[in-house]
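Every protein chain but one is kept in place in this view of the complex.
On to chain A.
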Amino acid sequence: MTNELAAWLVLGGTYALTTGATLLQPSLAPSNILFGVALPAGRESDPEVLRLKRSYRSGVFGLSALIAAIAAALAVLNGGGSEEELSVWTSALPVAALLLQLAAAGGWFVLSHGRTTRLKEERGWAEEEESRGAADLTIRSRQRLAYPLLWFLPHLLVIAISAGAAALFYDRIVDPVILHYNAQGLPDRIEPKSPGAVFGLNLAQLTVLAAFLFANYTIGAARLRLAPGAPQEHRDQQVRYRRGMSMLMLLLGLGILVFMGATQAFMLYGSGGQDGVWIGAIGLVPLLLAGGSAFGMMRLGRGRRDAPVPGEDANWKLGAFYWNRNDASVFVEKRSGIGFTLNWAHPLAWLFLLALIVLIIVVPRVVG
């Protein structure tokens, strides 16, 4: 397998994965939520609702295919350039195509959200909404909604082994150190050996672990409303769903940390450019992890329902962003996909975002 082929495989696979995820959006959301709008019981199979779903899927598929075709044509037309030009096309073009696809899908989602809102108004479906609310007083004290911190010890062990090996073999690590490979699998960032250069990826591992710990925490802490019509059934479904998501976070986090450890090993103990093919192949690993996680999430989220309260549609801006000053919850279940999101009207939500920005952007710069 050539470097370029491996790169296109990884990037093409990423494009296919995100296209698939955006196409499946109407199915990933709770069954009684359509493009961020709550549907009353029994309206999920309305012909107009099904038509909106079909319109979204065909529109997003068409746009995604068009973008992919244009990107492929541009890649072929510019395939005879110099190595540097080729690297730019190999790196920038797929990323641009991906961003464009996400923007197109996002735009079509917003359009569909507007159409669904108008449909609900025209049909007077707001009058049919459930006027009751239900909750379980003892669920958090008697059951675990997410796996506890101890389950993340293996993750810490992986980081310790990676950092420990780098410390143990520090003197044998070649100077300078390869810090980044381009999309073709060739080193494109090399720096003099230093503790920052050698242990930088371990710091990144700690950041990733922190992100997964946070994600796991939100699963347990998120608002848990129950459907008043069938509260026990809904509660049991929620427990299965949240525990499943928590296990997924554990496994995905572990996979990513192991991958990062292996990458560090290639960078520090590998033989440089000749490892380009292996790096390209290894680039498929996060793709496989992402694909597997997406599949797992789809299976977990299948058939689940939300328990909206009357008038809540107005709090979901563009159907995707939750803003409600009157809601004490910081974390709520997503309406436009699988998982949980923040209540952006809550001050803590912005603190969490700031902490994330500091972790992802500021800390690596300070260490570097």
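A few comments on the model shown:
FYI, contacts are C-beta pairs under 8 Å (C-beta built on N, C-alpha and C of every residue); 3 or more make two chains touch, one makes a residue touch a chain; residues count from 1.
Everything that follows uses one rule, which is that contacts and distances are computed from a predicted model.
The UniProt record for the undisplayed chain lists the protein name "Transcriptional regulator, GntR family", from the options "Carbon monoxide dehydrogenase", "Transcriptional regulator, GntR family", "BMP family ABC transporter substrate-binding protein" or "Na(+)/H(+) antiporter subunit F1". Only one of the listed residues, A:Ala135, A:Leu288, A:Leu318 or A:Ile357, touches the absent chain: A:Ala135. Touching the chain that is not shown, out of A:His155, A:Arg225, A:Arg243 or A:Lys334: A:Arg225 (per the contact rule at the top). By the touch definition given at the top, chain A reaches the unshown chain through residues 131-138, 140-141, 223-226, 228, 231-232, 235, 309-310, 312, 326-329, 332.
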